[in-house]
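First the structure, then my questions, so here it is.
In this view, the complex is presented without one of its protein chains, the others remaining in place.
So, subunit A:
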Amino acid sequence: MCDQTFVAATFGPCENCSTPSPLINIYIKSEPINYCSLCVEMMACQGLQKGESLVSLKRESESLKKKLEEERKKLCDVELNQVAEKIEVLGALSIKTRRVLKGHGNKVLCMDWCKDKRRLVSSSQDGKLIVWDAFTLNKEHGVSLPCTWIMTCAYAPSGCAVACGGLDNKCSVIPLSMDRNENLAAKKKSVAMHTNYVSGCTFTNSDMQLLTSSGDGTCALWDVESGQLLQSFHGHTADVLSLDLAPSETGNTFVSGGCDMKANVWDMRSGQNIQSFESHESDINCVKYYPSGDAFASASDDATCRFYDLRADREVAVYQKDSIVFGASTVDFSLSGRLLFAGYNDYTINVWDVLKGTRASILFGHENRVSRVRVSPDGTALCSASWDNTLRWATDFVTENK
């Protein structure tokens, strides 16, 4: 009584790929053929190949990109280094190492400052997480985790907990306790679960929420207490390597960068991708917001760091030099945003003048690649973590004349 007779075929094995599925009746040269929808699409594209379709597809996507660039350029009436001509050149910087923290047995992969401006947490390849008071060089807590390659760690805003994650596909939160006898690793609580390694994590404005990025191409927001997934962010087409929270009034956005060479800005409430920037030529290793929240910088394997303006919706500066050949793995701004510290895989840290686009200084000292560079919360010092198993503190010796 239903109308099955009016359509040629309903279910059955596809004549092309043999999977049983609903079939579409197609007519090729008046011959009825029953293919599943996937085969129909493939055939539609192939049938028109004639050596042209892939190329024409590429052309279409290129033309769309060009159109987007044109729209962006319409409002680009001046470049950053032109505007910056009227400010003074930076005085000579004399940045020297003041502390060297030795204590990790293997490559230090990540570090994060505590809000009290002197403590920090660092994680390494041998599965150890250490909380230091960097001022006195005391090790306050040490946690041994079963998983090696702890690729990311973060200090909670209250200073009472740390989060860490890596190849175990999880991000866990460990409450810090002053009791010497307590085994901190036992109190570890798994909060985030991804299907691939966790590359970056950060607490949002409180201890209760955790934002993570992962090699499975997604970022996610978690409730720490219950471990519930609050929001997930899809849009990257490859591993996401880094993320940073925006220091804005409304506190609702963050930026992420990944192996698909794109930096995406997301809205935390809706999970939507608000803006996207694609001008790097290789994986983006690190992203960091400018202190005012209107822009961000990115470091990439193509040996450049780039500065993107969110309101103008475009890249406004590229920090590169012919003598810098190796990729940049990490960036951070000084407190005023005038200086950009970037750590490279050739064991150096280059200090860039953000506004003029020139290099202000270069720091040597590490014996292996620099994995993380972070300026302290009050801007007094710069900490760099490296694969040579150490963390170094450097600060500027301001000369008497200033």
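Basically, contacts are C-beta pairs under 8 Å (C-beta built on N, C-alpha and C of every residue); 3 or more make two chains touch, one makes a residue touch a chain; residues count from 1.
Throughout what follows, contacts and distances are computed from a predicted model.
Participant: Which of "Auxin-responsive protein", "GPI-anchor transamidase", "Regulator of G-protein signaling 11" or "2-methoxy-6-polyprenyl-1,4-benzoquinol methylase, mitochondrial" is the UniProt protein name of the chain not shown?
Facilitator: According to UniProt, the chain not displayed is called "Regulator of G-protein signaling 11".
Participant: If the hidden chain were put back, which of A:Lys102, A:Lys189, A:His234 or A:Lys321 would touch it?
Facilitator: Residue touching the absent chain, from the options given: A:His234.
Participant: In terms of residues, what is the contact footprint of the unshown chain on subunit A?
Facilitator: Residues 1-4, 6-7, 10-11, 21-22, 24-27, 30, 32, 37, 40-41, 44-45, 47-48, 53, 56-57, 60, 64, 67-68, 71-72, 75-80, 83-84, 86-87, 90, 93, 95, 98-99, 114-119, 133, 135-138, 140, 158-160, 175-179, 193-195, 204-206, 208-209, 216, 218, 220, 223-226, 228-230, 232, 234, 247, 249-251, 269, 275-276, 290-292, 294-295, 309, 311-314, 316, 334-339, 354-355, 375, 378-382, 393, 395-398, 402 of subunit A touch the chain that is not shown.
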